[in-house]
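Pasting in a structure now, in structure tokens, and then I'll have a few things to ask.
The other protein chains are all here in position, but one chain of the complex has been omitted.
What follows is subunit A.
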Amino acid sequence: MFEEASEVFDNMFKSSFPLTFIVFIPAVLILVSPLPAEAAHEFTVYRMQQYDLQGQPYGTRNAILNTEARTVEAEVLSRRCVIMRLVDFSYERYQKALRQSAGAVVIILPKNMSTMPQDIVQQFMELEPEMLATETIVPVYFALEDDELLSIYTQTLTSSSSQGSSSAAEVLIHTATANGFQMVTSGAQSKAVSDWSITSLEGRLAGTGGEDLPTIVLVAHYDSFGVAPWLSYGADSNGSGVSMLLELARLFSRLYTYKRTHAGYNLLFFVSGGGKFNYQGTKRWLEDNLDHTDSSLLQDNVAFVLCLDTLGNGDSLHLHVSKPPKEGTPQYALLKELETVVSSQYPEVKFSMVHKKINLADDTLAWEHERFGIRRLPAFTLSHLNSHREAQRSSIMDVRPHVDLRKLSRNTKLIAEALARVIYNLTEKVKSLVCLCDPLCCVLGQQVQEEQLSSVVDWLTAQPRAAQLVDKDSSVVSTLEYHLGRYLKDVRRHYVKADKRDPEFVFYDQLKQTMNAYRVKPAIFDLLLAVCIAAYLGVIYLAIQHFGVLYSLVRRITAPKTKQH
């Protein structure tokens, strides 16, 4: 039996083609499959935003990538992955890559943003909205730099930029032996996330003395925005607003515990979600409270709505209104109190009112108070920014160092005083709040707690808070709920889901991927290697065929030695 088996093997190896075909080739075909090989480098990449707002698509549409890496200096960019560093980034280069139908763009950001010079940061901040405004089919990714990635970049740079400079022979040798990189992402194509709910939180402090009390609403949106959702930490916009809101909640809840300082105003605090996406949280909350409920604090007597947006820096304070307040109204009182407090206690602050009419023809609303204005509620927004179009409101460069804690706490004290003067109607009575009745003095006198502000801002900026990433089970929402619950009563959640038929907003997934950079050699290299191996085998064959010659040569060399003995 064994002899027959060996004969079969012998035939297979020698000539019989059909037999080899039947046995060998199918086995190879079955086993040929893409295997996960060890990567030269594996790193996390964050995708650019992808969302639809009111039917209009923004951002990049694609997520998959499996292309060779090049830098911008290379001549051929089509279907290649263009790698750029932040220091070399400019809009022209980005456009150049897109025009030449590049396969993908990867932008390498430094690990520590604060090491970058200010002008580059500023320039990038201004470019972010432009990059997002056009819809790109090409996937755009951001990666944080580390040593390996930097070495990959420098290697790609040297091979890309030397393509057009040397002689033909050098180019041939270079292309044959160069070390290329293949960038591959591991995820699937991006698709729309269905049933994403945006969470908002509300809480209240009830006033004393009767039924129909006026209500003051304080609003801040907690989500952040940037060119890449996973990298948008939103320190100033709007981490500062949320921390200020929590601090005001703490102060007024302490005041309202004492009978003497329990005022006749209801205070409603609202932490809204989806703020950067045209204030979806606020919009739905208003609809639910005004249209679908019988009685709500918002339907009755609303004194005014104060929205806090980006207050963590700067020496100016702007009160943005859509309609200048009339004399005798609570809004006018607040405006006057703010002016008084600023001029008497904080002279370094420049305060002004900015009047901007609501323009319903725009794609998105400017400030959060416009949502209330549309529903005929008197509202304004306080911000240190002059215009809503400022790039800092929606940038990934807005990280913790952008918030100056002293200025944030100064602004908090300022606003707390102005609010207290309106609530307790102190205008005619005293010049400054310090020498009023004891509990008030004692509580407000212990001032705004800077450590509390600092820890809230630190916690908020420790994680990305893009609206696509914060779902109803997120720790951000539950921690905010807990904090509000410590000071306020009736803390409730409010959910917003996009309408099925005509969605106001659509979010997409695959925002964070793992990218592998494989070291590859060009195809010519394999051919070159094959030629070398064939030559080597030829030499071996000749050596073995003429082994006798080699043997006699060795004997002739060793023979004289024995003769001498």
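Here is the rule we go by: a residue touches a chain if its C-beta (ideal position, glycine included) is under 8 Å from a C-beta of that chain, and two chains touch if they have at least 3 such contacts; residues count from 1.
Here is the rule we go by: contacts and distances are computed from a predicted model.
Enquirer: Of the candidate names "Carboxypeptidase A1", "AP-3 complex subunit beta", "Geranyl diphosphate synthase" or "BOS complex subunit TMEM147", which one corresponds to the UniProt protein name of the undepicted chain?
Expert: Checked against "Carboxypeptidase A1", "AP-3 complex subunit beta", "Geranyl diphosphate synthase" or "BOS complex subunit TMEM147": the hidden chain maps to "BOS complex subunit TMEM147".
Enquirer: Of A:90, A:182, A:452 or A:478, which sits in contact with the chain we cannot see?
Expert: The one listed residue touching the chain not shown is A:182.
Enquirer: With the missing chain put back, which residues of subunit A would touch it? List them for me.
Expert: 2-3, 6, 9-10, 31-32, 35-40, 182, 184, 518-521, 523, 526, 529-530, 533, 536-537, 540-541, 544-545
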